[in-house]
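Every protein chain of the complex appears in place save one, which is left out.
Chain IDs A, B and C follow the sequence of writing; residue 1 opens each chain.
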Amino acid sequence: MNLLPTTWTGLLYLFATVCFILALRGLSSPRTARRGNLIGAFGALVAMVTVFLSTALDNVLLILIAIAVGAAIAVPVSHRVKMTAMPQLVALFNGVGGGAAALVALLELRSSSGFGALLAVAFTVLVGAVSFAGSGVTFAKLQEMMTTRPVLLPGQRWLMGASLAAALVLAALVLATGQTWLAAVLLVVGLVAGVLLVLPVGGADVPIAISLLNASTGLAVAASGFVLGNVLLLVGGTLVGASGTILTQAMAAAMGRSVTGILFGALKGGSTAGSTAVSDRPVRSSSAEDVAILLGYAGRVVVVPGYGLAVAQAQHTMAELASTLETRGTEVIYGIHPVAGRMPGHMNVLLAEANVPYEALEEMDQVNPKMKTADVALVVGANDVVNPAAETSPGSPIYGMPILKVSDAQQVVFLKRSMRPGFAGIENELLYEPKTTLLFGDAKESLTKVLAAVKNL
Amino acid sequence: MNLLPTTWTGLLYLFATVCFILALRGLSSPRTARRGNLIGAFGALVAMVTVFLSTALDNVLLILIAIAVGAAIAVPVSHRVKMTAMPQLVALFNGVGGGAAALVALLELRSSSGFGALLAVAFTVLVGAVSFAGSGVTFAKLQEMMTTRPVLLPGQRWLMGASLAAALVLAALVLATGQTWLAAVLLVVGLVAGVLLVLPVGGADVPIAISLLNASTGLAVAASGFVLGNVLLLVGGTLVGASGTILTQAMAAAMGRSVTGILFGALKGGSTAGSTAVSDRPVRSSSAEDVAILLGYAGRVVVVPGYGLAVAQAQHTMAELASTLETRGTEVIYGIHPVAGRMPGHMNVLLAEANVPYEALEEMDQVNPKMKTADVALVVGANDVVNPAAETSPGSPIYGMPILKVSDAQQVVFLKRSMRPGFAGIENELLYEPKTTLLFGDAKESLTKVLAAVKNL
Amino acid sequence: MDGVALLTIFVLAVFVGFEVVSKVSSTLHTPLMSGANAIHGIILLGSVIVAGQADSTWVLVVALVAVVLATMNLVGGFVVTDRMLEMFKGRGGER
Partner (left out) sequence: MDGVALLTIFVLAVFVGFEVVSKVSSTLHTPLMSGANAIHGIILLGSVIVAGQADSTWVLVVALVAVVLATMNLVGGFVVTDRMLEMFKGRGGER
């Protein structure tokens, strides 16, 4: 429909732009994060209504059906997904967005001319396709549909080089001829490149790869905004591209990694060390009652929660155990590693749900100096974030990541189900150390037993 | 000349825009501040070269002469001005910028049409004139060409109301008719309004008024950028308007004031209390030798520098005294009030010049809790920033400003020349307290004597 | 809108994007990533325009695929972010 004059359309798009900026601002602070997200959604709604009111569109019914289909897929999935599976869902949504941007650019090519516009089209097609395919691979890795370890195809370097060269040649051809079929081939090359780019990324680094692909999709959307002459797409995409770049760096820094190292480290053959083989050296395992005695008579306990706490949904039991210990006079603090769990902030969210006071959660830098004065470090379903291999074995995939130094504590107690390693797939020497005690079993069950035993002390 | 194609002109202006953004970013951190300023200057240079190369201009020679004249006035003044007189120079430069913006808009009126453009013209003329006249008054106040106390003309409220009404009517007429002479009358009304606006601002609040006028000039320049369709003026002006608004609030917060209170407080008749009358109650004055003994045997001394230290250029002597005391085992810290001196950061700049290590300077919030454990608070040429009236007398012009609590120290020593009050023109009860000792004289001379006496201890 | 204007807008948006998130705490990395992810779902707007101006069947089909994908990005992105942030609610209320 053409109900809105051009100026009004522009103003409404500007309004949506401001909503997006305010959304990002809001999302940067815990207090305003949720409101920020809603402001962003409202801006998107206004923009979508505006486009229907202001543009002469055919096929409106089909379009609305397509929107309904998209929403009907996305909303229930988003509602039902488990906390732990959220990162792969974000990856999935990012990928489809990239795919959509690539398709839009492909179709716009026929009505584009001029160097700038053609360049933007080629860029969007390529980057959107990389993002689509790359996100697909990250999804498969996180969903454990494939190995989480770095995958190196034979001749991976040559394949990467070849697809890069092909992409450049095709992009140049698109610029020269403006042929849609060439852009379609470019899209396919982009898909291949996306897969090749993400395959060598080790499991623990996948979230960083997702964040990077997210930023790329933002830039692709910005470029398609340039092609369409649409300011909202331009600004929205650019905001995501710019903030996503910063965010990727911040996330990498929190894991002690560099972004280039993550993407190209495996190519250089650095991070393929480590082994999934479970050795059969002796370990010291004990009963819930023994652990209860250790904890009940400790002066200070540092709890290190990890992915297993989330899987077992043991946060409430953990909080109850902590408060029981505190009434007995034991000081309990939580040492939160920035990448414990499967997404940054995972532990904070989980423990907040169990009403653990914010002050009891301490970040890595705060808690590490206190480890020496802790009687017990209680590691609940965590593994990689306390693995000394990060400090001692240069070949290991987690080498260089800062860890929580639980081995500084007098005693270390691990609650886990088996001797299996964690996300990064490497063994933890700490499990075999004399000061370590293991309590095997699901975290929630183990904690329930320990809690009961502490109450009987 | 028309040497540059339009696209290049646009790109060069964009380059200058980016320089301005980087300048503000740089200026926000001590390490990069100077470089930031130079980047800004470089951006301005590029923009000026661009305008000459890209625009068909007559009277180029006259214009160059006018530029030379402006530079010939501004550069030597900027080089020669004393540290203490810098704020009024900034005020002056701000004012002339506002004046220029008003004149440009006035002249552009004849070639402008459309509601938006006419509105922008009226806005620029009015705000530019207010900024010009207001800055003039702040200059006169700071330069002590007039009283620094709030000035209330008889019927000031009515005058303000009348000039506001006149401005609105004239702006509406300009919008309706587009007549230049009406805009000229608007300019005159703006001048009157500017004077009326700043007259009631008390001396201590003048820097905040300058910052506010600075932000207004920024907005006026932005509006004239809108009129001329020039992106550089638009962005440059807007950056200053937005950052200036934030800055004004930050400065007001540092002095414990509200911006509206400063502008309209006097109108409500709140801040005219206080008295310049010097009472003749007894005080305890002493000799440099006595002060040297106090200092030489103190465990901890807190030095509170103020405007008098800057006037006397006593920072080097002060630093020497401090290091002499430290070799004797006395701990010396400097308590820096955010508005000590005549501009924010005045003391930091001054003491940095005397190579006082950055760590020895403590901000108000850090140092106040330490006052209780200080044996001596040595107040060198400061007055308002330690005046307890800010906490105790609700009628006082400085009421509500956070102060350095020197009265918590065991002993207080004031170095000043007389019993005259400081900038705000109100008496300081602390001078009459039993724990206070006064050493009369120029700060540099007094410090030199004290230093000599300490060395003889 | 001419190219330089679009470029200017782009450059300013880059600065806004950089500055806005430069001080975010690591706790919020995931929600922020997810929220940003939702924002680029606004490519839906572009998909709708292309689909609405399709001049042949294959263009329409491809564009409708883009609409479905973009809707998943936009709608799913905001919903999943909201669910993540719901977790923070309890704590906010407590304070």
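Rule of thumb we're sticking to: a residue touches a chain if its C-beta (ideal position, glycine included) is under 8 Å from a C-beta of that chain, and two chains touch if they have at least 3 such contacts.
Computed from a predicted structure; not experimentally measured.
Enquirer: Report, in label order, the displayed chains that the undisplayed chain touches.
Expert: Contacts of the unshown chain, counting the full complex: A, B, C.
Enquirer: Of B:144, B:326, B:353 or B:433, which sits in contact with the chain we cannot see?
Expert: If we include the chain that is not displayed, B:353 is the one touching it.
Enquirer: Quick one: which of B:136, B:344, B:397 or B:422 touches the chain that's been left out?
Expert: B:344
Enquirer: Taking the entire complex into account, which one of B:5, B:116, B:161 or B:329 touches the absent chain?
Expert: Only one listed residue reaches the unshown chain, and that is B:116.
Enquirer: Residues on chain A that touch the omitted chain in the whole complex?
Expert: 7, 10-11, 14, 17-18, 21, 231, 235
Enquirer: Tell me where the left-out chain touches chain C, residue by residue.
Expert: 1-2, 5, 8-9, 12-13, 15-16, 19-20, 23
Enquirer: Determine and list the chain B residues touching the chain excluded from the picture.
Expert: That gives, for chain B, the contact residues 16, 20-21, 23-25, 27-31, 33-34, 36-38, 40-41, 44, 47-48, 51-52, 55-60, 62-63, 66-67, 69-71, 73-75, 77-79, 81, 83, 86-87, 89-90, 92-94, 96-97, 99-101, 103-104, 106-108, 116, 207, 210-211, 214, 217-218, 221-222, 224-226, 228-247, 250-251, 254, 338, 343-346, 348-350, 352-353, 355, 357-358, 363.
One rule holds for everything that comes next: only the chains that are shown with their structure count from here on.
Enquirer: What is the distance, in whole Å, between the centres of chain A and chain C, each centre taken as the mean of its C-alpha atoms?
Expert: 16
Enquirer: Let me have the rounded angstrom distance from the C-alpha centre of chain A over to the C-alpha centre of chain B, please.
Expert: Using C-alpha averages as centres, the distance is 47 Å.
Enquirer: Which chain C residues touch at least two other chains?
Expert: 3, 15
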